[in-house]
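Can you read through this structure? Questions will come right after.
Here the complex is missing a single protein chain, while all its other protein chains stay put.
So that you can tell them apart, the chains are marked A, B and C in the order they are listed, and the count of residues begins at 1 in each.
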């Protein structure tokens, strides 16, 4: 049984990060191409939180940034790349050269991670699935084990449930009771929130009523710790119905991240000296027609 | 790997039952109060298909009817009752008195059945969940076993996946490609269809476009064997957006099913000598305002 | 202002409703629990989250559902999820603070039978079975039970352990590795019972107005334990009674009209 649930609290993003993310935490900033919580990750960087264990199926630009800023002790993941562009250069620098410091790696397949989040949401200690057959990750990752079906004798792969200390996601809307609506490509965000001890949701807007389809992906307010209105908070990722993906920014990142000094200069200008309110400007030219 | 998928075929309900349901099959007529496939069960009764193993979380009136007509060898279930009314009298007569013949019982909890359908849909041989603790069903049902978490050592309950030969469901709509939309209380129907070798879906109407929410509960046409347009096909259950539940019929069933001869007379008049097209009339007074 | 003109069933429902808090997330059984939970929502606990096993989360029906899957539950819910998700993410996920159950047969330790009367393989009466109860009993933070007292329902020894309460009492739950509290409260038409913190036997702590110890014992199949400091259940307030009666009247009108399922 979890601790008694309370209604989501509305607050600023700096407050939400300060109250919910601590150095040493295991944290997921989840998003599957769509709705990636850039604003939250940038706020975590500004607050200088250290020794994080980062979890995500598809670490991309924000994880490159967190790693490059030296905030990450360990990365648990299944595919690390800049979608449609290439490799993550800060991640490579950490893994290949130990800069700015060494990075511990726990690597899975997508199926394993998706099942592990699902098991976390379902309160189970592990997930069983048919996977990793002949795959070498099972040899280098001691957290890949097996269970045997008590009815058929089939051996299945087993991985521990993912249970982050805190999960950050970005969503389209919340209503005034803190109920959150996610639409379109919903990814693994519902599971990532339900699996976590605490959760922070940034949203494009807060509305009186969600007017959601009965079977839409909705997180009730009492499953969320904090809600912050941060328009554009997914940029350069996108928010279905609000603004499109800023592909130019993803392409530009490859060059920015290529060298340590260009990376650090960019982080200073665009993250350390910026604030959550800046995201709204960044997506003004990408807004969807109303 | 399943056999190659083909697009759902549109046909009449008598054709769909004849082509997909055989004596000796394991069959699920699923529905969770909402969207119960009455018309399909009645057609199965008319075709006199025997020796069935019936599966369902919540067997109610149609299972009482199938059992009372002597078509059922075994029942796999978790809650057998006439919702809001009382017990199932034909089921009781079979279990307590062996009329019209003995009935084999495999009894689970809802959590076990829901997980077992989910495992069937997911292609797994079994489902693991935290359940049956101190519950006596685990002593009388040999299909309740356990697995041990390889990470924590916790012992969890395990049940075999449900994999029906055929699943029947009722849904609101299909489009002309056979894609099926289920809205409102969706129950375990998606899992029951995906877990089955074959599936028959009766729908209120066939439309040009589903116009479904991106994250609505939709079964693509290539996951369904046959689609039959049977307006009112859930009566006396209901179809969200089309017609309401006929509570009077559920209450009346208790008296009809109380005695063998009143039961048989009712079945003759309302099932054996009726046809799928009769369902439309039965819901005319229950239609939702447009 | 408290009322004096009320039935034992009304007192039962209202006393049960009072036990729910505004912050609770409650898995609602059908029948008496459903009435109590909705009275709570309509009086002191407007933000209580009611969950029915049909997948409806945060539902606020205007009439009591006849079944756990009535259409209005989905129409008024914050969200409606699939049944597998309900049992995996929400119940097993540890999200539910209170499970509210009825009982066909119950013993002094809150063990419940809704499976069979008589032998399992050759039952005298085949009951509906457990449904969600086995895992509700083990996964919810605590369990509230409400039922009308009778010697047939409240028995020395139940015929079948459909759902586990405190077993043979004491630390039996803990010995089975169950970490939730189990039954902590029982509200009948005669009294409010709490489980003893050590023996985990149900103990009468409040008698409803006008009820005596003897009346409670007369309708109970085991020797009843009474608390040393036995109190009286506060009578229903005017607003509690009006809320319950209005709810029942709306429910009766809706269900007899034959148009309950949904009205989209």
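Here is the rule we go by: a contact is a pair of C-beta atoms (placed from the backbone, for glycine too) under 8 Å apart; a residue touches a chain by one contact, two chains touch by 3 or more.
This is a predicted model, so every value here is computed, not measured.
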Could you tell me which shown chains are touched by the chain that is not displayed?
A, B
The listed residue (A:126, A:243 or A:279) that touches the chain absent from the view is A:243
Which is it among A:25, A:43, A:165 or A:191 that touches the chain not included here?
A:191
Touching the hidden chain, out of B:27, B:55, B:95 or B:124, is B:124
So that we can see where the missing chain sits, which residues of chain A does it touch?
32-34, 57-58, 77-81, 83-84, 87-88, 91-92, 95-96, 107, 109-111, 114-115, 117-118, 129-137, 140, 154-155, 184-188, 190-191, 217, 237-238, 240-241, 243-248, 250, 285-286, 288-289
Touching residues (missing chain, whole complex) on chain B
1-2, 4-7, 118, 121-124, 177, 179, 191, 194, 212, 214-216, 218, 220, 222-223
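Here is the rule we use: only the chains that are shown with their structure count from here on.
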Using only Cα atoms to place each chain's centre, name the chain farthest from chain B.
A
What's the distance between the Cα centroids of chain A and chain C, rounded to whole Å?
40
Going through chain A residue by residue, note those that touch at least 2 other chains and give them in order.
122-124, 214-216
Mark out which residues of chain C touch at least two other chains, giving numbers and ranges.
74-75, 80-81, 88, 92, 139
